[in-house]
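Excluded from the complex is one protein chain; the other protein chains are retained at their positions.
Right, chain A next:
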């Protein structure tokens, strides 16, 4: 069988077997895939779809406990299945390279950046790059890092997440391999950083002519970057085609479902709510560390004011370090403000002690980001849900009755109450977290990145649930998120934060569709897949007219 000259990777019938007792026999089943030079192939799917397994199989990085087989895995003109281990090792870095999701932990903390890049050349003798130092500088410049000479001598902890991901890319490019595998490389990054990294990937494709296999769960990223797309679910390849074919005329129902689950940038109609505010915050300040002290003081929340009324959703959006989570902590009194005023349900609670605030906790409840660590693994679901009401003096049988009502309200079976958190999926756990918050019959919910850890289809369902519950109980909701699309879908009003300050506020419609502040504009502009989004909205509008 002769191979197309421009083909970099060709996988035939790849299967990865899961250990006995797993929920299905194969992590990846009968996967066919090919990538050409100068092409970006996006492999998209939700968690457990087998997309990372496929990438790791190519790299020979699968855990030893997993057995895999294939007709062939051809990299350039070599079948990787028929190479000795030493050759496979040599090919890694030379012909195929990989970057990962977590830039913060992907670099050796005890090794200088320059040495980590140079190591690729060191372990591949006979490469074309004799002057290692010059090559390192050249790479650092190519990936857009400032002051390469300084960065070269730095340790990873000095660099931000985005900078570290650039270093990872520099390492991957060191020997100009033909194939780059990128496993969710922008998932852990802020949206503006993500946009820069995506641009860099396009440059690598265009200037170096490399083939890129991009693994992602984000349809926006697919729309922005992909030439071709493969959709995977539970180890099976469902659909393959050009980006236009897959996104605009999906053949498989699951693909359509994935695309529909992406929140649209269509804000809901702003409502006028006349009731007095449930929460009123004026000139709130929180500074970590003492100014002028040994450590640098961080003004985490700087002169922040806002109101929240019953039935209203106020989104707080911003990138990491903008102070949005500190606001959540101040509102539920996990932190004390340095100055300013905080009124909850008509009462000034700014200076209430933790003890005096306790009765007020019934009014305001929080839903956390990580559904895996926010429930005590040793407690049954029933115990987690009833703990709050019991502490507030609700009798045992009434608390249990409420728990049964709530658990079915959030869409779980009553039998869930007697089980432990590890028996549930991420989305189910987040539903339990919501039931736990509702058990206190609060009037305000604070949701801190509550859907960020969830797959997009699960996320859509949890967002729907939150919207329903809000209407049902007339809840005020503070929704903290970095995801503008999610914020757009759920909020009435919105504040944008940058370095502790609110830089823009208004209805979701005004802020997101006609942003005035330069930072908000940059945020909105950085959203991946906007061209696709416009077409999608146009198609929707046309559909409505028809």
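Some points to look at:
Criterion: a contact is a pair of C-beta atoms (placed from the backbone, for glycine too) under 8 Å apart; a residue touches a chain by one contact, two chains touch by 3 or more; residues count from 1.
The criterion applied here is as follows: contacts and distances are computed from a predicted model.
Hidden from the displayed complex is a chain whose UniProt protein name, among "Spore germination protein", "Phenylacetate-CoA oxygenase subunit PaaJ", "Putative inner membrane protein" or "ABC transporter permease", is "ABC transporter permease". Within the set A:90, A:248, A:303 or A:335, the residue that contacts the chain not displayed is A:90. Only one residue from A:21, A:84, A:109 or A:274 touches the chain missing from this view: A:109. The chain omitted from view is touched by exactly one of A:31, A:73, A:168 or A:495, namely A:168. The set of chain A residues touching the chain not shown comprises 59, 61, 89-94, 97-98, 100, 102, 105-111, 119-120, 123-124, 155, 157-158, 168, 171-172, 294-296.
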